[in-house]
Each structure stands twice: as C-alpha cells, then as structure tokens.
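Yeah, one chain of the complex is gone here, protein chain that is, but the others are all in their spots.
Moving on to subunit A:
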Amino acid sequence: MSSTETQPEDTPIDHRTDLLRQMLRIRRFEERCAELYSASKIRGFLHLYVGEEAVAVGVTHALSEDDALVSTYRDHGHALARGVPMDAVMAEMYGKATGCSRGRGGSMHLFDVRRRFYGGNAIVAGGLPLSVGLALGDVMSGRRRVSACFFGDGAVAEGEFHECLNLAALWQLPVLFCCENNLYAMGTALNQAQAVTDLALRASSYGLTSWPVDGMDVIAVAEAAQRAVEGVRAGAGPCFLELRTYRFRAHSMYDPDRYRDKEEIERWKQRDPIDGLAADLRAHGELTDDELSGIEEGIKKELDQAVAMAETAPVEPVEDLTRFVYAERPR
C-alpha cells in the first residue's frame, strides 16, 4: 500500500473492504468470547479490545510475514490480525490442547512462532524489551526485518519503557513501537499517572521518530504504520507511533468500569472505527448492504466453526502437568 500523502487514489477498493472485514472479525470474535465467558465456557482473564480494532488491523497490515510482532495481555485482536488461526485462538481461550499455546497460556498468552507472533504478555511493558531483543538478533544476524511491539499507555509508567526506547535508539534497531493510548491504565487515567501526557513527545525525547495517529481510523493507522515500517526497514532507526484510541468496554470482565463518564464512552463510540469505515465505504458506493451481510455471514461461519472445534477439542492429560518446563531432549 502506498501512502495517501503521495498517491491518494491508489488505495484499492477491495483493500479498504478487507480492512473492514478484519476489524469486524475481531469485534465478532470478542463479542462471542464475552458470551462464552458469561456462560463459563472461558475461564480466567478476558480483556476485550472492542473499540481498538483499527490499531491492530492497521499496524499488522503494514508488516510483512517476516516481521515479528509482540503483544500485550489484550492480545486477541493482535493475534487474529496477524493471522493466527481463529480456531487455535478460540481453543486457547477454552484452555484446550489444540490451542495456540496448548491451553497453558490462555487469553493473555497467545503465541504462534510460525507467524512470528511472540506472544501476549501479561506484564505491563514486558513485551517492549522482547521486541528490542528480536530486533537486536536480526541486526546481529544480518537480517533486514522489523520487530513491532504493541503496548498501552500504562506501559509508559514502567521503567522498562524508557530503558527500551533508549536502547532501540542508541543501537538504531529496527523496532516499531506502537503505543495504544486508550487513555486508561486499568482505571487510572493517563493524566493521573503522567506529568507529560503527550506520549509521542516523550518518545521523541529519546531520539526516536514519533508522531500521534488517529487510532480510530484504520486507514490513517495503516498509512502511518506503512510510512513508519518503510523507515524502520530502510535503517532509519526505531519509530514510535502513539495510536490514540479508546476501549468501549471495561478493562476486563470483572471491572465495573466506574472511573469513566458514560458520556465520554458514548462520545468515543460515535467514532467507532468499524461504523466509520462502513459508512464511508457506503457513501462512496464501495460497499452494499448485501456485501456487508456477506462479510458478516462469512465471519459467523468461521466463528461458529471455531467454537464448535474448541468445544469438542481435547484437554491435555493431567499426566502432562509438569511436562515442557524444560526441553525434553537436550540438543
């Protein structure tokens, strides 16, 4: 994809529709997960990404298969956008042996080394050094790949965030830092946690190219990510995108969400990235109701199948409880 700054007419019609489809796919997956959670089919943690889909879809769109991606505990959208099969993700939510982490990691630890998806990470900011290390390994091995890392605004409060930005800039590593600024670290508002809330500015102080992006507009995210990835891949050093977004639902299933104004939530919902793109495509005659129904139907089918497979999939035998702590056959 080319940047609209240079070739605004080049964005193909079916490509925008595909971005819409990907966002819808994540939205529907998570809505189903919430239902399954209420039905006690899914246990443990469930951090929903609803409202932030444009970020995962836009950023992963700019990455190639060879690039690496590191995620957070709010990782379903990242994994699905990266191409981790939905049935493997759903099975992991169920804790089944066919899950992408054998049912040992659960919602927060989705993993797929084949797709260079280096894991959900349940420690805030824990993924940042991982992406710096992946990039360091690439540079030391002479490979020209990009390592992208998602993290939230809450990660900015961790020392690791600052150490990692410095290391990546110091060593000029090919890292794309993608800050999903949804304004809240659990229930703590950004301005209650940070003296300086302009996160792109914070990043630039470490010598990184950085800029803020409208994280509710998937086209804007995809274009920004594309531009960033091109620079990083060309050896211009690490880049930092502050993706300004919002989660429509609570931090997790047990969060009563009392720290935000209902009005604020409603205001952001007016900027729903899926509704926005769908309306735009319709207005330009690029999407009919039938086409949208077709997309929804395809997603439902995939989802139904993923749930059905997860329901019937085996769990790991209890005898395997202590297996895979160590490699079973030393090299």
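Following the convention adopted for this analysis, a contact is a pair of C-beta atoms (placed from the backbone, for glycine too) under 8 Å apart; a residue touches a chain by one contact, two chains touch by 3 or more; residues count from 1.
Just so we're on the same page, contacts and distances are computed from a predicted model.
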| item | value |
| --- | --- |
| Name per UniProt, for the chain absent here [options: "Ubiquinol-cytochrome c reductase iron-sulfur subunit", "NADH-quinone oxidoreductase subunit H", "Pyruvate dehydrogenase E1 component beta subunit" or "Glycine cleavage system H protein"] | "Pyruvate dehydrogenase E1 component beta subunit" |
| Touch with the omitted chain, as defined above, among A:C100, A:A148 or A:A224 | A:C100 |
| Contact with the hidden chain (one of A:A39, A:A283 or A:A327) | A:A327 |
| Omitted-chain contact residue, chosen from A:H61, A:H109 or A:R202 | A:H109 |
| Hidden-chain contact residue, picked from the options A:V132, A:L176 or A:A228 | A:V132 |
| Listed residues A:M140, A:A195 or A:V318, member touching the removed chain | A:M140 |
| Chain not shown, touching residues in subunit A | 68, 70, 99-105, 109, 111, 113, 118-119, 121, 123, 126, 128-138, 140-141, 147, 159-160, 163-164, 166-167, 170, 323-327, 330-331 |
